[in-house]
Structures are given as structure tokens and as C-alpha cells.
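The structure's right below; bear with me while I get my questions together.
One protein chain is absent from this view; the other protein chains keep their places.
Each chain gets a letter, A and B, in the order it is written, and its residues are counted from 1.
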Amino acid sequence: MDRRLLGLFGGLALLALVGLGVGPTRIEAWFAANSVVLRQAMVTGLLIGGVYGLVAMGLTLIFGVLDIINFAHGALLTVGMYLTFLLYDRFGVDPYLAVPLVGAALFLFGGLVQRLIIHPARNAPPHNQLLLTLGLALFIENALLVAFTATPRAIRLPYERDPIGIGPLVVDFPLRIWGTTITLPKLAAFVFALLLTGALSLLLQHTDLGKAIRATAQDRVGARLVGVDIHRIHLVTFGLGTACVGAAAALVLPFLSVDPQVGNTFNITAFVIVVLGGMGSIPGALLGGLLIGLTQELSVVFAPGSTKLLGVFLVFILALLFRPQGLLGRRL
Amino acid sequence: MNHRQRLLQDYARLAAVALPLLAVPFLVDPFLVSLAILTLYWAYLGNAWNIMGGYAGQFSFGHAMFYGIGAYTSTMLLLRFQVSPWLGMLAGAGLAALFGAGAGYLLFRFGVRGHFFALGTFALAEMLRLIAAETEFINRSIGVHIPLIRGDSWWRLQFERTQGNYYFVILGLFVLGMAVTIGLHRSHLGAYFQAIRENEEAAAALGVDVLRYKVYAVALSAALTAMGGSFFAQYFLFIDPTLAFGVSVSVQILLRPIVGGVGTVWGPLVGALLLTPLAELTRAFVRTPPPSLEFLRGRSGVDVMIYGALLILVILFIPDGLVGAGRRLWGRLSPGPRGGRRPS
Partner (left out) sequence: MSQRPVWAWLAVLVLAVLVLSACAAPAAPQAETGGGAAPEEVAPAEAPGPEEAQAEPIRIGGIHPLTGGLAADGIQMDNAIRMAIQELNEAGGVLGGRTFEYLSADSTGSAEVGQTEAERLVNQGAVALICCFQSSVTSNVAAIAERSSVPLVIDVAVADAILQQGYRYVFRLQPNATAMGVYGAQYLRELADALGATVQTAAYMYDGTTGYGDSVRAAFARKAPEVGIELVAEVGYDPFGVADLTTELTRIDQLAPDVLLVTGYYNDGLLIARNAEDVDLDVKLVYGVAQGTYDQPQFVEDAGDLAECFLDSNYHWDASNPKALAVREKFQQQYGEPMRTSAVLAYQAMYIIADAIQRAGSAEPTAIRDALATTDYADHILPYPGPIQFDEAGENINARPVVMQVQDGRVVQVWPPAVAEAEPRMCVSWKQ
């Protein structure tokens, strides 16, 4: 058996031993006392994890195909959120209707960024590309600061708490099941995230463009040999990646206020998810997002009082050590 | 020219750069001295990063972990046990080297490299930040003050800021760091590092103990970085988890060597000489813009925006760093046997 798996199972066995040491009855009592929180943690973890997954999907595409760490990803999310805010505030466009608009706008913006900044540095060493995207993030964040000031903006959907009828079934929001709470904006974001994942997977699996993208990700030279226009694929992939972020931005705005730095909140988790899910893997990003969402929320239950990102980083390091190719990634 | 002579020549060059620098505090006004301190400080940290990120090719995106360990070690030893920051600096260096060696061993043993190694170091630094914010002994997220003393004290490593003592300390550290790099550059160890950077498998095939030397590189770089952290604490007199372990520390540390030239002896200094005044200039520009750009005056964000744009331009147009660009230019200006003799 592989050493990594051995380590993983060893760790699990250790955890089980600790559990036995504490004693089954006490564990049972603990679960009884915390059952509602536990359920809520799982629900929130899944809902927010879907959105994390969508953000990370754009990143994993860019990472997998262009092989660059795009640190401006969070800043692009912020751009999308401001765009959604403007559409809503000035023209009354519903954020969910804005999803395709913002996605398309960010596709163009991403293409522009790729052409102007990423493409010229395609042969530069990786650290240069990383710094380029860092510089870009600085630029975007502060351009937004100049344009919108640092005052946070938030929107509140007028129908957030209205009951919704699906045929004969009327659902009240926020939805309450087993003591847990599901709000409309988060549920909508989650459902959209799933749909977009499916759409993107189909695109990659079944269209010529998707095949070309996958070929480029697997073997750049080979793809060129069979006639794939690598430069065009890089352009389109970067655009697709930023379009994902744009869609995510429109979905996030109804429950999170936006200021020029808000993207940083998602940036770090997105990288963790990409590595966890396997770089370049769309289902991996979704799975990684759900897992990270769960990790983060469950750490509130199991390690209350400490900041929840700690658990996320711990999972990340473990994933690096034991499964560097990611959960659904190819073996490196 | 034999090996020894080359080494001596390099040290002579270092002296040629450093000796005139001794005069700075006597010539310029105090504000410029503090800018010079920051420039040398970043050059020193960049140099420490460069050993691991440049020479050994192990790109670290989390050098704040070593820096923070250094800053907290010397500070806590001073506050709790009245230990001189000089000794604290050494203790911090030792602790950071141990931590770096441990973390490096773990990551390298499991074959983490490239982008993944960079992200791993990043995660480790963030974990330390979050843990520090929860640790009672170092006053949680509130941070610790180093008490101000009257007058100067070399034992306490605290001086009147208007005088040059801090400057001489950081100049001394800088020379020390550069001397280490130069020694490394001309040694077997340095040759192993570069062999690993160029091609790990080939180096291993030639009998280089890759894992061991990578761990050495991390430990050496960590120790030097930690000493910079101790200096920071003594100079700024206050640290908290974000100042010590924050992301911006890691970014700032690697910015200079990359702009100056990764894996070159002089790159970090050149990068610091460009970037530190550049930040100052963009700030001054927004403070008092030319009349045609009057609308920019005092607009917050404009200076950092310009800084970001300039950073992008520098990296796009000088991809091998200023030192590399300088060499290319020199090669073009002086054709013939001198230029032709050095193809790389």
C-alpha cells in the first residue's frame, strides 16, 4: 500500500482511539447536546461550500490550463460584485438575472487581462506570473477604492423573506428544517453553483472547445501538434475562469456586503479548494468547495472559540502531504 | 583566477558598496535615514529569501512564519526574562531554523514542490498567525509592546531614532547576510543548491542528497529572516500577529529579490533600491500632483494603484529582474571577448 494512504489511515485510527478514550457515552451526550448546531454546521457548510466551489472553479481552470497562480482572482470577484451592485442599484436588475450579464462582462475583462498582462509573460518564470497577478490585484483593489470609496455596499432582496410557490407546494423563507435555517439567497447561490458546475462540465466534456481546453491542460505541446491554437485556448480559458467568478459574484452579493477588499475572503479558500479538489478538475472544485465549507463550519462546533480558517489550513496541509494531486485530480 | 581569489574579490566588492554607505547618517536628514533603514532592511530580508527561493529554487510564499518567530522570540525573551535582543535574535534564528527544517523536511519528504510548495508555505504562515492570535502567552491578537527607554542602549538594542545607530545595525546585518550569500555563491553548498534548482532529478542522479540540501537551504534562509524579524520588533517597538505573520510580510519579502533578480547576489539590494523609493515617490506624487493631474490630489487608493501598475510594468518588461537586464545591457555595450565570454 502507498505510504500516503497508510499515513491517512493511521491518522484515522488514532482519532478512533482518542474517541474510545473519551468514552462512547460522553460522545453520545455531546452529540445530543450539539445536534442542532451540528446539523446547522453541515447545512451552512454545504451551502457556502457550493459558492466556494464556484469561485474555485474559475481558479482551477486557469491554474490547470495556464499553470499560473492567479492571485487577482479575489479582486476579480470584487469587480463582479460591484458590477452586480451597480446593475441593481442604478437599473434595478435582479442579481440572479445579472448572473449572465456579469459573467459575460467578466469574460471580456478576463480576456483583456490575459491578453495584456498574462500572455506577454507566458514564458516568464512562475514567480514572475505570481507577482504579476499580485500587482494586478493591488491595481484592481485600489482602482475600485478610487471609484467607489471604501464605504461598504450591501443589497437586500425585497423578496428575501417571501414564501415561494412551486406548483401546489408553498415554501416559506427562511426555510427551517430540523432546527436548521436555510435562507433564500444562500439556497439560490447553491443551486446556481450546482447548475453552473454541470454546465461547465458538459462544455468541457462534450464540445470541441472543451476538448481543446482539456488537451491543452494535459499536454501543451501535444495539443499544439494536433492543431490546437494554444494562445486562443489560453485566452478563452482565462475568460471562462473569470466568467465563473463573475457569476459567483452576482450570487454572493445578496448575502455579503462588498468593499474593495472583500475578494480576499474568498481568495485563500479558493486556492485551498483547487489543491484539495485537484487542479484543473471541475467536479474536484465543487467537491473541494463542499469539503472546505464543511470543515470550516464543523470546526466551529468541534473547536469553538478559535477562528475557523485554522481547520481549513490544516486540511490543506494534510491534502498537500497525502494527496498532492487532489481528490479528483490526475496522479502527478 | 582561482577560487579563493574570486571569493576575496567578491568580498572586496561588498566592501566597496557597503563602506560608502557608512556615511549616510552623517550626510542626509533623519527622514532619509529612516528610508535608508527600510531599504536596507528589505534588502536584507530579500537576500535571506533569495537563498531559499532564488539559489535553491524553493519558492517560499510564507516567509512571514520565520520572520514572526524571530520577532516574537526576541521580544518575549526581552519582556519576560530581560534577555538582550542580540541574544534573542540568535535564539529566534535558531528556533526559526529548527521550525523551517522541520516544515521543510515534512513538505519535501512528501514531494511537495513548485506551486504547491509555495501554497504550503503560505498556509503554514497563516496557521501561525491564527495560532498566535489565540495564544495567551504572547497576549493573543492584542500584541506586545517593547517598553521605550530613554537614550541609547546597545545592550537593549534601542536608540534615539534621529541618530544613525539603527542604521548601522541594519547595515551590519545586511553585510552579514550578503557575506553569507557570497560565501554560498562560491561554495560547494551553493553549487548543490543551484544544481537542485536547475534539475532536481539530475542532481540526485549525480549523488547530491537533494532532501538534505533543500532542508539546509530552508534552515539557513529561515535563520536570517528571523533575525530581520527581531530587528523589526526592536525598531518598531510593537508587534502583533498580523505584523509578524501577516500575508503582506511574506509578499513584501519576496517582492524585492524578484524585481531585482532572483538567484543573483545583488538582486535583493537592487530591488530594494528601486521599490522602497518607488512606493515613497508614488505617495509623494499623489500628495502633490503636477497641475495637469490636480484631480488626483489626495484621492485615496491612487498611489497604491500606480504602484501596482508600475509593478506590473517592471515585471512585464524586465522579466529577469534588474540585475539580469543590467547584464544584458552591459553585454551589448561591451562587445568583443568580454561580452562574448559569458554566454549565460
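As a working rule, contacts are C-beta pairs under 8 Å (C-beta built on N, C-alpha and C of every residue); 3 or more make two chains touch, one makes a residue touch a chain.
Computed from a predicted structure; not experimentally measured.
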Residue of B:L119, B:A133, B:A203 or B:L275 in touch with the missing chain, whole complex considered: B:A133
Residue in contact with the excluded chain [from B:L106, B:A179, B:L237 or B:A309]: B:L237
Absent chain, residues of subunit B that touch it: 10, 13-14, 16-17, 20-21, 23-24, 27-32, 34-35, 38, 129-130, 133-134, 140-143, 145, 147-148, 160-162, 236-238, 240-243, 248, 264-266, 269-270, 273, 280, 283, 287, 298, 300-301, 303-304, 323, 326-327, 330, 342, 344
Subunit A residues touching the omitted chain (full complex): 34, 36-37, 40-41, 44-45, 48, 51, 142, 145, 149-154, 156, 174, 176, 180-181, 183, 186, 252, 255-257, 259-262, 264-266, 268, 297, 300-301, 304-309
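In this section, only the chains that are shown with their structure count from here on.
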Euclidean distance of C-alpha centroids - subunit A vs subunit B, Å: 33
Of subunit B, residues touching subunit A in the complex: 53, 59, 61, 106-107, 110-112, 114-116, 118-120, 122-124, 126-127, 130-131, 133-134, 251, 254-255, 258-259, 262, 299-302, 304-305, 307-309, 311-312, 315-316, 319
Of all residues in subunit A, those that touch subunit B in their complex: 4, 63, 67, 69, 117, 120-121, 124-128, 130-132, 134-146, 149-150, 260, 268, 271-272, 275, 305-307, 309-310, 313-314, 316-317, 320-322, 324
